[in-house]
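The complex appears here minus one protein chain, its other protein chains still in place.
Moving on, here comes chain A:
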Amino acid sequence: MKRYTIFVITENFIGILNRITIIFTRRGINIDALTASESRLEGIHRITIEVTASEDTVIQLVNQIEKIIDVIKAFYHEDESVVYQEIALYKIPVSRLDGGLEKIIRQHNAKIIAAEPDFVVLELSGHKEQTQELLEILKGYGLLEFARSGRVAVAKRMLTIDSFVK
């Protein structure tokens, strides 16, 4: 079992995400995280799926995803061959702000992106290990809310989606 990133380049049609996720459901495989957004080409979407599985399983998943009529291309990468980033938001009560927290923010390179009368929102981008580390620390500061995105990633390989879209 290993962590893999699956990229799906797809037409932007209603239901396409459903068609992709039922491939995982049917095989009893959990999706660790998923992000979807428009690519730099109009009408073409890019879905990034993070999954922990054996390589054999991931190959089967990718083959089945690519079989979907409106999917243009699907491929997978190990962590080492992608550059990826996740974003995390932390909501902290103002009452807990002190010098200790300032140090933590500086050490982790986090940012305060919003300040309200009752709370502030910190943002940290990085790998899961980093955002998780900050999460553990902020639990001691009365953390009110936490949200983390799935990964956005680009492959290290020099290939562009244009080569799949003819």
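As a working rule, contacts are C-beta pairs under 8 Å (C-beta built on N, C-alpha and C of every residue); 3 or more make two chains touch, one makes a residue touch a chain; residues count from 1.
Please note the rule applied: contacts and distances are computed from a predicted model.
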**Request:** Using the UniProt record as the reference, specify the protein name of the hidden chain from among "Nitrate transport permease nrtB", "Tripartite tricarboxylate transporter TctB family protein", "Adenosine 5'-phosphosulfate reductase" or "Acetolactate synthase".
**Result:** "Acetolactate synthase"
**Message:** Just to verify: which one of A:59, A:94, A:113 or A:147 makes contact with the chain not shown?
**Reply:** A:59
**Item:** Residue among A:11, A:32, A:79 or A:123 touching the omitted chain
**Value:** A:11
**Contact partner of the left-out chain, one of A:67, A:111, A:127 or A:157** = A:67
**Fill in**
Contact residues on chain A toward the hidden chain run 10-11, 13-15, 18-19, 22, 26, 59-60, 63-64, 66-67, 69-72, 165-166
